[in-house]
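What you see is the complex with one protein chain gone and the rest in place.
After this line comes chain A, so read on.
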Amino acid sequence: MTSLTAKDKQTVKAFWGLVSNHADEIGKDALSRLITVYPQTKIYFSHWKDLSPNSEPVKKHGITVMTAVGDAVSKIDDLKGGLLTLSELHAFTLRVDPVNFKLLSQNIMVVMAILFPADFPPDVHVAMDTFPAALALALSEKYR
């Protein structure tokens, strides 16, 4: 796992510029995939009435997540500092096991590659894998 280089950050920002209009769709698809492919993640959402892919709660939560991702892109130069409150939220209130960050990152990547096949060559792939990893790291900051 490596720090984001200047080139990575540029690539992430450029790619995000391309896809941010579809953020809601990406969020919904990624979350739906997450609960389908990794059903153990459903435990964090046992309070939702409908846990099926593409349901209303999933859609709504996908928007929440992708809004935060978009915000993280703007804070890409200091993710740790910028995501402190979100880290506290995940550590103390939501209590999400950090292994799940990897799973969601993977699903977001898969959805992005499906929706934007022409814009996802290997170098974009690397940046869009390194960035979520850095994001996950920043989110894990307050756990201990």
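What we mean here is this: contacts are C-beta pairs under 8 Å (C-beta built on N, C-alpha and C of every residue); 3 or more make two chains touch, one makes a residue touch a chain; residues count from 1.
Everything that follows uses one rule, which is that contacts and distances are computed from a predicted model.
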Record-based protein name (UniProt) of the chain missing from this complex, from "6-phosphofructo-2-kinase/fructose-2,6-biphosphatase 1", "Hemoglobin, alpha embryonic 5", "Ribosomal protein L6" or "PIGS transamidase": "Hemoglobin, alpha embryonic 5"
Which residue of A:Tyr38, A:Phe116 or A:Tyr143 touches the chain not shown here: A:Tyr143
Chain not shown, touching residues in chain A: 1-3, 43-44, 46-48, 57, 60-61, 64, 80, 85-86, 88-89, 91-99, 101-102, 126, 130, 136-137, 140-144
